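Comments concern the structure below.
Just one protein chain is left out here, and the rest sit where they should.
Should a chain be cited, it is by its letter among A and B, assigned in written order, with residues numbered from 1 in that chain.
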Amino acid sequence: MATSLDKGPARADVLQSLTGLLLVLFIWGHMFFESSILLGKDAMYWVSKMFEGEPVFGKPYPLLVSGVGVIIFTLIAVHAILAMRKFPGSYRQYQQFNSHMSDMRHPDTTLWYVQVVTGFAMFFLASAHLVVVILQPDNIGPYASSDRIWSGHFWILYALLLVSVHLHAGIGAYRLAMKWAPIPAASSKVTRRRFKLAMWCIIAFFLCLGTASLVTYMKIGKQHAPHAGERYIPTHKQAIQESE
Amino acid sequence: MQIIHTDVLVIGGGLAGQRAAIGAKRRGHEVIVLSLVPAKRSHSAAAQGGMQASLGNCLGGAGDNEDIHFADTVRGSDWGADQEVVRMFAHTAPKAIRELAAWGVPWNRVAKGEREITVDAAKKTICEPDAAHGLITSRNFGGTEKWRACYVSDGTGHAMLYTMSNQAIAANIPVHERMEAIALIHADGRCHGAIVRNLMTGELLAYVASATCIATGGFGRIYRVSTNAIINEGMGAAIALETGVATLGNMEAIQFHPTGIFPAGILVTEGCRGDGGLLLDGKQHRFMPDYEPEKKELASRDVVSRRMEEHITAGQGAKSRFGEHLWLDIRLLGADHINNNLREVKEICQYFLGVDPVRELIPVRPAQHYSMGGVRTDASGQSPTLQGLFAAGEAACWDMHGFNRLGGNSVAETVVAGMIVGEAMADYCESEAGALNLSSALVDEFGRRERQRLADITDGGGRESAFELTRLMQETMTAQVGIFRDQGRLEQAVATLCELQQRSRNIGLRSNAPGANPELVAAYRLQRMLKLAQCVAYGALLRTESRGAHYRADFPRRDDLNWMRRTLASWPEQDAELPVLDYEALDIMRMELPPGWRGYGARDYIEHPDTSARQQQIDTVLSELADADRHARQEALMPFRHLLPEHLRGNNQRLGDES
Partner (left out) sequence: MNQIPVHQAGRTLRIQVLRHNPRDPASVPQLQTFELEEADSMTLFIALNEIRERQDPSLQFDFVCRAGICGSCGMIINGRPGLACRTLTRDLPDNIVLAPLPAFELIGDLSVNTGKWMRGMSERLETWVHTQGLEQLDVDAIEEAMEPALAEQIYELERCIECGCCVAACGTARMREDFVGAVGLNQITRFRLDPRDERTDAEFYELVGDESGVFGCMTLLGCEDMCPKDLPLATQIAFLRRRMAAAV
């Protein structure tokens, strides 16, 4: 070819999908780690310290958490900017899409709208969460988190974020699969049905998991409310303290 | 009135029209195609089963060549065809298919090795040779000695039309869509283009051209039950007829396809029977071998349709609340074959009948399918009486089908005729005769006349309904000018059509909405369709013999003695009740294949004395050429290559040729 190709559109599409994929993997991982509270405060404590690098460096560096927060924040920003290219650009386009969606009653089209709405919601919810994490990276732990959730009333934000992020991530993962996966045409209908089923199962699973953890944090936060602000001391250190 | 100038005007955007357009364009002429609908929606797309061309690649086609294709076609035509034209056609068909293959049609290909086929209700394993692997394959069709119908699953016409249209787009040929030619501009035996109505805005335009080609397909919609698309109203043939100068050939030769689904009349392909499907009666008995022991379900269409109706009349039909019908059974072909090679058939059965042909029988009954007749042309595709007017495809009576067309020969004709007529139009444009010289006054006069005719309808204030009269015409044709014809019914039909013609002058419109106005369209088309219908009915009444698809119960024999003649209809007086019918002799003494028994159908016919004389001549010539190759022997009997454009004269190569 004489003229060089405009690589922009291909790269933008790949980057949007890639950032989406990383964020999906991140949030699913995140869910397992945060739900360590279900295994007990010590488990959660251990996880939080692990992320602060204690097992490697011998002492915790909360700034590591801030660093991850910044990376995630960047991914979200890139993902959002790329995704916004696809949003309706004018009120007329928005109207067109809306009437199209309500007339067609087509599930996958409606799911895209769900992603737009949840994406928009996360613009605020996830940002708020991330700002807290980045600015107060040491404020993560069995009591610290619980206090923030209960005494700091963050449970409202987390409940909304939980629903948004899992709808968005689950649907996004399904859409990513349909967008890129090499599925043989002959079995594409069956495969798509399976992907769709998997999507709903994953969403349901993470919503249950997330709700259970959130409720647990709230319970701990409520019990701990009189001592809000005090940090959790893990059982093995409690033993040491008591013996001293 | 806006006037658009072009070298070549092609009316009709189907396979024939677009191929002719591409040919003329390649020769450097400006071409415009007019089409009632977007070109890719033309009725060519409905050809399902295959295109006949004697490639002889697959086992069933082995040994096939132009000679056999020629003979099959002439027998199919019941000796009504122009044999030189049939030769031109059979010779060019392999070239047409190879050209389309290079242009992108995904023809089904021969796969080497063993495969299972269904022949005569039994499974059989055949082994395709290695040498043919990947070459274009073909399936069996009715009335042919070899497997010759090349196909793309059962969407052959669709694939061909899309490839053709895409090539026309590549060649930058403008297609003016939703444009209807309503009159040909002509004077002193020379055609200069057409007056055209825009079907979106209702406005009239003039297209002025050196060469005008009618490629508007058939006129099946003069019948109530037809496999034809609803745009097949024969307007191209009708405006040629209305010149009073051009003639229509063999209009009474109407084909009825054996397998229209019952009751909607939608076609299911002959490929169903070609691939091994059977016809069953009300008792699920396979009845065709009782009538046609040689070819059974695969006799020519006229014969099979007649046998089916005969069997129903004998009380053997299956009864349903819609009336009587027969069954098509393709269950024995198996799910795989149906899903791969007959998928359009499967879809049609599912959507229109709620039937799964893998497990269930398909209700069928013959339905009007094809018009062998049309604008009479010479071998180059030009009207012998109106210079500068050409015709190609079903709209033409080039006359390779005579009184019955073989399945798969029509899509083949569209492309072959397009290849030949495109060149002929280019030649004409380049000749002295083709120089454009007409006065703008002539164009204005035709424009005024057409505007007046439309105004007579819109402002006439009559009380007749165009829709109602159309229905009456269609019912008359289906009931009285159908598969079985006789004097009584035909006289009645002619009288009814005369009466409808009168009433059609008294149409009143209920709507005068600006734009296309579908009611006005129905009204002016009806007036023209009635003329075509009258040519069919009146021609059928006067033809007192049975030949091919034209069957007279009162004259059941083919009569070579009196009817070795082609009917030519013209309509010189616009207000006349009936067309003028002339006859053009078919000269047996020039035939390569003199009349005889077709190999199926009735054995009984009235012989012409020339037949045996010509046969003797042929025997003598051939005995002197015993050592010559088949091309030389053919050339000695009836030379035809001089009629073809030079680049189409070469011999077709085949597998196993000695090179």
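Here, a residue touches a chain if its C-beta (ideal position, glycine included) is under 8 Å from a C-beta of that chain, and two chains touch if they have at least 3 such contacts.
All values reported here derive from a predicted model rather than from experimental measurement.
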item: Contact partner of the left-out chain, one of B:19, B:139, B:190 or B:224; value: B:224
item: Residue, one of B:63, B:106, B:315 or B:384, that touches the chain absent here; value: B:106
item: Identified contact with the non-displayed chain, of B:16, B:159 or B:183; value: B:159
item: Options B:270, B:394, B:464 or B:519, residue touching the unrepresented chain; value: B:519
item: Residue among B:266, B:391 or B:457 that touches the chain left out of view; value: B:266
item: Residues of chain A (touch criterion as defined above) contacting the omitted chain; value: 1, 3, 5-7, 9-14, 85-86, 88-89, 93, 96-97, 100-101, 103-106, 108-109, 112, 175, 178-185, 188, 192
item: Those residues of chain B which, in the complete complex, touch the missing chain; value: 26, 37-43, 45-46, 55, 94-99, 101-104, 106-111, 133-137, 152-153, 155, 158-159, 162-163, 165-167, 169-170, 175, 177-178, 200-202, 224-225, 229-231, 260, 262-267, 309, 321-323, 325, 340, 344, 347-348, 351-352, 365-367, 465, 467-468, 478-479, 482-483, 509-511, 513-519, 522, 647-648, 650-655
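We adopt the following convention: only the chains that are shown with their structure count from here on.
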item: Chain centre separation in whole Å, for chain B relative to chain A (CA means); value: 66
